[in-house]
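This report concerns only the one structure given below.
Excluded from the complex is one protein chain; the other protein chains are retained at their positions.
Note that the chains are named A, B and C in the order they appear, and that numbering of residues resets to 1 at the start of each chain.
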Amino acid sequence: MKKFINDPKNFVPEMLKGLALANPDTLKYVPEYNLIHRADAPNADKVTIIQGSGSGHEPAHVMTVGKGMLDAACPGDIFAAPPVDYVYETTKLLASPKGVLLLVNNYTGDRMAFEMAQEMARADGIRVEMLFIDDDVAVEDSLYTIGRRGVAGNFFVMKAVGAAAEAGADLDEIIRIGEKVNSVTRTMGVALTACTPPAKGSPLFDLGPDEIEIGIGIHGEPGRRRGKLVSADEIVDDILGAVITDLPFTSGDRVALMVNGLGGTPISELYLLYGLAHEKLVSASITVGRNYVGEYCTSLDMAGASITLVKLDEEIESLLAAPAEIPIRVF
Amino acid sequence: MKKFINDPKNFVPEMLKGLALANPDTLKYVPEYNLIHRADAPNADKVTIIQGSGSGHEPAHVMTVGKGMLDAACPGDIFAAPPVDYVYETTKLLASPKGVLLLVNNYTGDRMAFEMAQEMARADGIRVEMLFIDDDVAVEDSLYTIGRRGVAGNFFVMKAVGAAAEAGADLDEIIRIGEKVNSVTRTMGVALTACTPPAKGSPLFDLGPDEIEIGIGIHGEPGRRRGKLVSADEIVDDILGAVITDLPFTSGDRVALMVNGLGGTPISELYLLYGLAHEKLVSASITVGRNYVGEYCTSLDMAGASITLVKLDEEIESLLAAPAEIPIRVF
Amino acid sequence: MKTRSIIDTEFVVRSIAETAIENEDAFCKLDSVVGDGDFGYSLARGFEKVLDEWDVFDRTDSSIFLKSIAHTITSRIGGTSGPLWGTAFLRASTAVRGRDEVGGADVVAMLRAAIEGIKDRGKSDVGDKTLLDALVPATDALEVAVAQGSSFEKALDEAAKAAREAADATSSLQARRGRASYTGERSIGSPDAGAVAVAVILERLTIQSRDR
Partner (left out) sequence: MKTRSIIDTEFVVRSIAETAIENEDAFCKLDSVVGDGDFGYSLARGFEKVLDEWDVFDRTDSSIFLKSIAHTITSRIGGTSGPLWGTAFLRASTAVRGRDEVGGADVVAMLRAAIEGIKDRGKSDVGDKTLLDALVPATDALEVAVAQGSSFEKALDEAAKAAREAADATSSLQARRGRASYTGERSIGSPDAGAVAVAVILERLTIQSRDR
């Protein structure tokens, strides 16, 4: 394993400390609960938006805490849902009289931790609701899983509910918006290489030198199938095709198109993929209203990418276009 | 090699096409010269700022074309200076009566191409000046090289001259500013892995499983020495120390601190490095006035990072703080 | 002075904690076949915390002691295992609330309560390829042995054997809960990490209680 780390056990706290040092005016860090929150939160006039989930997906979610997006994130260790207490204490600390919304990517561990924390917080009289994000088309919803996974499409839910909360919407309205965005968001990813969790010290799974994993999960979970490494064009056909046919997106639709890097893939390749995806949508008479190219939800150092489509309407588009101030920036 | 590519020969054009498709309102793409330029350039009231250099360093420089930064970038192929003609044609197309500034990273190939193009453009009566960027402390300036290399610190020169040009400064003033920023900017990088150029198909050099290259160049050129993989803390001590002692930066200084990823290193690790560097500066009584964490100048998929310090004064700080609108963004 | 029951409970919890810490890598490896490779890490970090706080837990009785352990696990173990194992310890604690002494039948009752807690929390059952697939047959075996009047050491040994056999048998199951379920049929062919952990813990408890 080749990484910039000291002790693997301190990887997450040291990253969070760096994030807090880099944003002294806007963010506060509470080490006990891996908690990063807006310096000006909670705000009694605003619903509090909290996202937990495991670490290793940066910038999601600690680096999207800020005005117009999250009020707080309390990540667990790498790829591990936060312990119940982190979520409970974060909820207590950030509680607003207008209520709290917990955004949860749909994984067993996260669901359980957030459900337990919600129960505990409610017992304390806090108004707290939960919203599950499950945009990954790679996993079929079936009796035999807990359903689809939440992957890079969570960005759009966070952005939309963040904008609505900032504008003063109440909790019910925010939940309506979040559920709507989630219901029209679809993602599929592909891995070229495995990622290496710091504590493990070696790649999480084996991929042959010309193998790829189609439908990869953001924790390195296997996807739909192993395939041969093919051209970028064929890969986009494959995963964009799966995304399009799932909702389905159809001729005449207006969409947001995201090409998300999984951590080890340079932005040059992401723009190359973007160009291919954009053109394929155009030839399917689908209009790209907004686009997103870069890293939004990663899997540590995994080389790979995911493609997300969101079906836009006026309401969603204006929420996505609303300003936000978060650590991920160039200036 | 595992990359999202079609034909390696089309890697750069396909990336540029994607970039243009993603920014239809603000950017124009001229395939003949790998040219990406602001849709509203040239502007007769504004000095034109052009940057060339090889590809493979994205977001540098094609993705920093926009209001407040570059008017145009005409990259060569991966790690290869652009052919003379690209620079010449770009200069002609973007020429402004207020003049043109060519920003050049100090490498043999780039110097020669830009010098030839400058000569040709001048023969056409265009006012065109050149500014060399050479912030890399890894290479000693000596009779036996063409001097220090330009690496991630080029961001600060581009940002400062871009802001000055946007504000209407004349060419002499812009050159003064650019030279000043370059003269107080110092960078050093470290590679954990080699990068793989698409056309080569295999890693550019061999690094053992626990070896690192200290002082790496952004084209994979060897640096000061090979070393053993050590803790993040020791690595920061090493490269930040080299940067600090070079200018030197001293107690009481106010600086901009950049932790730049080389392409394959996830942002989580960059924030971890940022925290370590920030604290070391604080204990040397150096104040971090502005900070930059992310990818600014990469080497394809190389795992690694560089640290840049810029000594701030009021003028530089306000130019760095000026707004800019470039493709690298979250919204 | 500590009661006999507290001493026994301490012994069991400490043995579980030590097993988790010592098997960190092995448990991670098991979880990385079709999971995300952090099962051992999560358990080890949590049980390290249990040992760190060992001296400050409330030892009024076994139930209260287990409740404090449950709290530490819940607040320190992330991933799926935190809520599941925390719930299991909490339910076990509830099963002997207010009891001064804890006998073989109580242990069976505690395990049954823990199993119900895991099922509730995990919306899972036997056959889903989880730790339940080892824990349930082990509890069955323990119950039979206790009912037959076997010594506790002997009963533990039966439970450990049942757990091991059942854990091995999870190889042929397709995962229907947890992260491994996303792999569908690919989950067949390797045992479930949680089930193996149950077997390893019981085997170590058997050996240690023999040496006690």
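Operating definition for what follows: contacts are C-beta pairs under 8 Å (C-beta built on N, C-alpha and C of every residue); 3 or more make two chains touch, one makes a residue touch a chain.
The structure displayed is predicted, hence computed values, not measured ones.
Shown chains touched by the hidden one, complex as a whole: B.
Within the full complex, the residue among B:13, B:222 or B:241 touching the omitted chain is B:222.
Residue-wise, the contact with the chain that is not shown comes from B:197, picked out of B:197, B:294 or B:327. Among the residues B:107, B:249 or B:296, only B:107 touches the chain that is left out of the figure.
Touch with the chain omitted from the figure is made, among B:116, B:229 or B:322, by B:116. The set of subunit B residues touching the chain not shown comprises 9, 54, 76-86, 107-109, 112-113, 116, 139, 143-146, 149, 197, 199-200, 204-205, 217, 219-222.
Definition applied: only the chains that are shown with their structure count from here on.
Placing every chain at the mean of its C-alpha atoms, the farthest one from subunit A is found to be C. Per-chain Cα centroids separate subunit A from subunit C by 32 Å.
Look at where the CA atoms of subunit A average out and do the same for subunit B: the two points lie 29 Å apart.
Of all residues in subunit A, none touches 2 or more other chains. For subunit C, no residue reaches two or more other chains under the stated contact definition.
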